[in-house]
Structures are given as C-alpha cells and as structure tokens.
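Let me begin by presenting the structure, written as structure tokens, before commenting on it.
Left out: one protein chain. Kept in place: all the others.
A, B and C are the chain letters, set down in written order, and residue numbers restart from 1 in every chain.
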Amino acid sequence: MDIAFIGLGNMGSPMASNLVKAGHNLTVFDLSEPAISDLVAQGAKSAESARQAAASADCVITMLPAGHHVEAVYLGDSGLLASLSSETLVIDSSTIAPEVARKVAEAAVAKGITFMDAPVSGGVGGAKAGTLTFICGGEQKAFDRSRPILEGMGKNIFHAGPHGAGQVAKICNNMLLAILMSGTSEALALGVKNGLDPAVLSEIMKQSSGGNWALNVYNPWPGVMEGVPASKGYQGGFLVDLMNKDLGLAMENAVTNKAPVPMGALARNLFALHGAQGSGGLDFSSIQRFYYQE
Amino acid sequence: MDIAFIGLGNMGSPMASNLVKAGHNLTVFDLSEPAISDLVAQGAKSAESARQAAASADCVITMLPAGHHVEAVYLGDSGLLASLSSETLVIDSSTIAPEVARKVAEAAVAKGITFMDAPVSGGVGGAKAGTLTFICGGEQKAFDRSRPILEGMGKNIFHAGPHGAGQVAKICNNMLLAILMSGTSEALALGVKNGLDPAVLSEIMKQSSGGNWALNVYNPWPGVMEGVPASKGYQGGFLVDLMNKDLGLAMENAVTNKAPVPMGALARNLFALHGAQGSGGLDFSSIQRFYYQE
Amino acid sequence: MDIAFIGLGNMGSPMASNLVKAGHNLTVFDLSEPAISDLVAQGAKSAESARQAAASADCVITMLPAGHHVEAVYLGDSGLLASLSSETLVIDSSTIAPEVARKVAEAAVAKGITFMDAPVSGGVGGAKAGTLTFICGGEQKAFDRSRPILEGMGKNIFHAGPHGAGQVAKICNNMLLAILMSGTSEALALGVKNGLDPAVLSEIMKQSSGGNWALNVYNPWPGVMEGVPASKGYQGGFLVDLMNKDLGLAMENAVTNKAPVPMGALARNLFALHGAQGSGGLDFSSIQRFYYQE
Partner (left out) sequence: MDIAFIGLGNMGSPMASNLVKAGHNLTVFDLSEPAISDLVAQGAKSAESARQAAASADCVITMLPAGHHVEAVYLGDSGLLASLSSETLVIDSSTIAPEVARKVAEAAVAKGITFMDAPVSGGVGGAKAGTLTFICGGEQKAFDRSRPILEGMGKNIFHAGPHGAGQVAKICNNMLLAILMSGTSEALALGVKNGLDPAVLSEIMKQSSGGNWALNVYNPWPGVMEGVPASKGYQGGFLVDLMNKDLGLAMENAVTNKAPVPMGALARNLFALHGAQGSGGLDFSSIQRFYYQE
C-alpha cells in the first residue's frame, strides 16, 4: 500500500521503518533532513512537504509531538485535509488532547475522509521491536481498514470507541500508570525504611493484592529486576518529561470534564516536582529516588 | 499437633475450622460462647480462658482485632508468655503495628519461646477456602516450624524478614492496594466521563501498563466483571472500615519512621471521607461510587 | 466619560450601575434584553451590538463568562478591535486564562489600542457595594488611565504587572483561597471530632499562626460568625461551581508552566468531588460539610 508517513522522531522513525519492512511503499516527510535520509536508505521515498508526501497516498500516518502540530498539518487552507482524496485513510498516532483529535476528525469527516486517532504505548523499545500497543478511536469501518496496517508496527490493536476515544483511553491508562509507579515506589520505600529487603517485599506484594505493572515488570528499585531502567541508572525507557506531558493532558481533560482525579493530580505534581528537581531526562521509574535517597 | 487457637471472629473461626479438618487437636477460646460452640461442634475442645487453652499446646495461634488485645493476651503477669513452656511455638496472625509485634516477640524470646508474626491477606473468603496468604516475620527456624501448620489454612506462605516484618509487609501491601483501587476507580470514572465504555477501557488498561490487581481481578465498576463485590452491590469482600484500619496502621508507621507516603496518605483520606459518608460497611471497591455517581 | 459596557450578568450589571452613579455616560450591551432594560432604567443608553455600543466610546469594559467569549468579542474581522479608534481604552474584567488575555492584548497593541486585563474579586456583594478589588495587568500608562474609572466600581486597585499579570495574580489568589478554605474546614472538623467547640477553636487559631481570610472573616462552620454564608445555609456568596472554574484555570496554567501545585491540585479535586456530590450551587465555604456531617 502507498503510505505517507509524516513525523520521523524517536517514535516515528522506527515505526516507519517497520512499515517499509512490512512491504509498504512509504513516502516520508519531516523537518529533519537526516531523519528523512535515514528512511530513504531503508527504501522509503522522500518528499519536500507533508502535502507532497500525501499527494498520491492510500493512507496518511502522522506521529507528531503536540496538538498544535497536528492541527497545523491537517487543518486550514494549506492543511492536508484540503487536498486529500476522500478515499484516503488518515491515522494520527500522536498523543494529543481528545478535543483536538475530535476537531480534526470532524473536519476530515466533513470532507468524506476516513480518520482515526491511534495513539501508542510501548515506548521507543516497542516502536523498534514492532510491538507497540495502538489504542484507536473512530468508526468500526475505519478501525477495520487500519488494523492490517497497524499490525505492521504493533502487537495489540484496541478499538476504544468513537473519535477521540483512543486519546482518552491512553490518557486514562497513563494517568493510572503514574499512580501505579509512584504508589509502588512509595510502598517499597516504606518497607525499606522498616528494614525490609526490597526484593523480598516486591515478591510478596507481586503475589498478593499489591501486584501491578510497575511492580511486576518494571520494578523501580535498583537491582531488584534485571534489564529495567532502575537497574541501569534510570537511563532510557519512558522519560519523566514525557510522563509529565501525558499527565498534563490528563489534568486538562479532567478540568474540561469537571472530573475529580485526586490521585492522578497528586501523581502529576509528584512527577512535576521530581522533574523540576532535575530528573526530567531520567526514566519515570526514577520517582523512586524522590521517595528515598540512600 | 496440639494447637490452642484464640480469637474466633469472622477470620479466626474458619481458620480454626480448617486446622481441625487438617487433623490437628484444637483447643479454642473466645469471649463469644456461640463461636466456641460452633468450633466444638466441628471437633475442637473448648477452654475457659486463653491460659487454659494454651496450657498443654505445642502451638498457640492468636487472631485478634487490635494491638492492645494482643498485648493483653501475651504480656503481663497473667499473660500467656508467663506460663508457656519454652518449647511452644507462638503464631500471631492479627494485623497490628510492627512495634507491638516486636515488643511481644522480644518478650517471648526473653523466655526462650519461639514467636512469629503472621498476618494474613485474602479476607473471609480466603479464610474459608483455606487459601489465605500468610506474611511472616521472625527467625528462619520459626518460619520452618510454622509453615506446615499455616499450610493447613493458606496457600502462599511468605517469609518477609525478622520479627515485625510480616506486619510491615502487610501494611505496605495494603497501602499499595488502596492506591491501586482508588487510582483504578478514578481512571475508569475519567474514561466514562469522556463517554468510554468501562468494560472496554478496563480491557485496554489491563493489557497495557495500567494493569493491576484491582483492575484485573477485582474490577470496581458494577457489571464489568462477574462475581466481584462491584457486581453485587459492593456487598461482602473487604470492608471500607477494615481498609481504613490497615491504612491507619500504615500512616502511624510512616509517621514513626518519618517516611513520606503522599499517595498512601491521600488514599487513606479518600477512604476516610468515603467511610464517613456512610459507606464503611461496603466492600472497599465501592470507592468507585465516591468518584462517580450515576 | 463615554463608556461602553458589554456583559451584564450577575457581576456586570451592578458594576455598570455603579459607573452610571459615578456620572459616566454608559452605553450597554448584552444578549439578555431584561438586563439591558434594567440598566436603561438607571440612565444608560442601549445598543444592538457590542460594536454599536463601542462605536463612540472613550473606554470599553467587558465582563464575560469565559475566554472564548472574550476572543469572540474582540478578535476577528467582526471583532471590536477591528473598528475601535486607537485612542480607546479597553478594560477586560472577565476572569480568563492569562494566555488568552495576552493574545487579545497583543492584538490590541498591534492596532495601537490601550488594553488592560483587570479581573475582579469580591463577588456579587462587592460588585453591588462598589467595593470590588481589581487586579490589573498591562502597561503603567494603561493602569494610570484606568484607575479613576475602576475606582467607580471598586476599592482596591492593584497593578500586578504586564499584560496577563492581572489574570495570573487572580488565579494565584483564588487557588490559595481554596487551600485556605479547605484547610480551615479540615482543622475545624478535626477539632470538633476531638470534642472542641468550633467557636473557641476558631478564636484560638485566629489569634495564633493559623489565622487566615477564610477563618477570620468567612468562617465556614455554621453559627460561629454572623452574616457569613455558613450561617445562612451556605446560600449566596461565591459558588462552588465558580471556585471550580477558577481552580480549573489555575490547573491549566500550572500544566502549561510545568509548575508543581500539589496543594492547589488537591483543593481543586476536593471542590470537584464536593460539586459532583450536588453542592455546586452552594457557597464555597460549604466544603465544611464535605469534611463533617452532623
């Protein structure tokens, strides 16, 4: 299939790369020349603008940093929606506010274009390995058309509901993840303060009702689990700054919907304090250090 | 083995019952006559005091509501430790402050008696089914002696560390559990406020990084999961009042150890508000209602 | 002076009324006919549109519910800025996000028009009595021109800094106020739980280091202080819904600025829970009831 891929950052580049490997004809665009060259070396074609990349594509995929980038690419007189054929399938994998996703979706639908929001989880590692999770929002028909393409980049492909629902589900999940990570770090620190071995305590809680993703597969205490960021100086993984971006989206969503999220709001503020103290570039499991410094 | 079992409440009665079934000779004591009669009908012997029950026992097990009950039973001139043979194995399964557990343990050790704190998790259901989790604190030798007895009442038997460590691990686990439950309820409520289906959102988060015990096996949203309290009007299970008792122990422990537990403290206060609004007798997953009322 | 006043809601109407009393020639506009008639009866002229009202005014004052109303009135081809003379003084007293205030200010400045954000505090009571506090953002020159006009409606006129600073200062103040009110309510409830008399405790804290605006002049415990909403069934005053609007602006601002506001975020969520439980139309000191129900 002819696919235009726009946005070749840390996530977009390996995603596009996997689509090439899956046999698609890719035309790519980004503001970074080296990112484009890199994909061209892998077999993609390059374009000089988003519009040129999308000109003859059956499917357009965007992976951009924030909502205003997505609006800029799709909307307005020079946006993609103004020139795309109504048969194009448009998939936006950026993590943005549901309101913005819905706004762009409505503009697309008004022109008969099929649009889906499909934010991902799984990080750079998942993007490279082709094991991302896609959380999709849009019509069933759009989901059915997108699935085979997304399977070239990911393993779990969920349909969360109508336009914007993919963004909502991602926001909810990542807010919960922040709660799990800070809660787990706090419980481990409390145990250690009482003289317990963090590995023993982890094992007990894992097999009891304290079990959760952060504890079970991403243990924040250095040395308890091999291969995770905590055992590599909190390098790599999912950065505190990115978690803060997602928590910001969750807070804005909660304010818009008058939804009470006391635990999520506290987690947001703990991660904000942690980031402000200089840890923005560390993996988010480094919140453990915020609770306990040896 | 000759076992004295003291404390036949909602938890103690089925635990004692399982020990009878496992073939032990039980002598039981409680302030409630009917509780004693019930066990006698199942084959236990009755005693008129804790001291009489323990007189010729190889092992004494206590299951009492609070620390001051444990102190009253074991310490002082008329306490059990004053009369027990040094060969007795003493297991206290009450959930109490680690400091009190250590105080009683030290008094026992001073008389050459083997003591272990072994609080449980798994609730009344687990007590009846004999599938409780025991989280033990004490010497390795004490743990080895206790394990075969505890296996008559539970499935997972953990050794958390020295005296008091069983209580610490339980406190940490249950504080984390309260965080998981309130966090999960909050994320589900936020999704529903945005129009998502709670069952679909649950499934997505379960398979993503939001997965945790509360979401995966004890879903708080009515109707999402069969058989859990949320689908039975929040009846049965683990009461808000009991969660508040455990969270109180966690807070006291954090204060004593100068440990920061912001997430646990907030969860404690949300459950306290929920309880104060009249929900103390509901299952703790009813915190979902605190976030979202239809 | 010829003043155009746009937005005659609960706040705008009495503010406009005070300007008439102060001797200004007012031309008013609102979407509500009765609101206009009411002001006309007091001596104002009416207009059929914002643009008509502003046509020959020396000064335009707006008092609108939210940022998008302010944008709609001022910006775009049919907005006021497109038609106003560069000698007009524009004062926006709406409470909106600082970003929106800055955006409108910049558009005004680009046309040589003097603009000031001047949100108020003091509520409907202060608007009627002419004792509002104005917190202004803009150039010193704009502040000097505005002051004599604002003195017709208020008592304290502050200059917080450049464009947007008025909104920022109001957001900070009201976030702090929410913290004071919930903190005071919580301390009183804790004292009463311990058997103390709320009036005695209030008096002690007022004269000690717990003294604050909520405790000293707006006591939330029914009957402790005469004339305040708490002693009138929490009727009137500053509604929970409005506090939630301001707290929403504070949270969005904190997210935008990556600023940690854990206490403000918790207060926001307590007021959100309180509102969601049916108290949105009560005075915000009713948060006392959220803590303690007799």
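Structural remarks
By definition in this document, a residue touches a chain if its C-beta (ideal position, glycine included) is under 8 Å from a C-beta of that chain, and two chains touch if they have at least 3 such contacts.
Just so it is clear, the structure is predicted and the values come from calculations on it, not from any experiment.
For the chain left out of this panel, the touching residue among C:39, C:54, C:89 or C:267 is C:267.
Remark: the residues of chain B touching the chain excluded from display are 244, 248, 251-252, 254-256, 258-262, 265-266, 268-270, 272-273, 275-276. Across the interface with the omitted chain, chain C contributes residues 98, 121, 133, 135, 156, 158-162, 164-165, 168-169, 171-177, 179-180, 182-184, 186-191, 193-197, 200-201, 203-205, 207-215, 218, 250, 253-254, 257-264, 266-267, 270, 291.
Touch with the hidden chain on the side of chain A covers residues 262, 266, 273, 276-277, 290-293.
One rule holds for everything that comes next: only the chains that are shown with their structure count from here on.
Chain centres here are means of the Cα atoms, and by that rule the chain farthest away from chain B is C. At the interface between chain B and chain C, two copies of one sequence, more than half of the residue numbers in use appear on both sides, so the contact is built from largely the same positions.
Chain B and chain C have Cα centroids separated by 51 Å. For chain A, the set of residues touching two or more other chains reads 254, 258-262, 266, 270.
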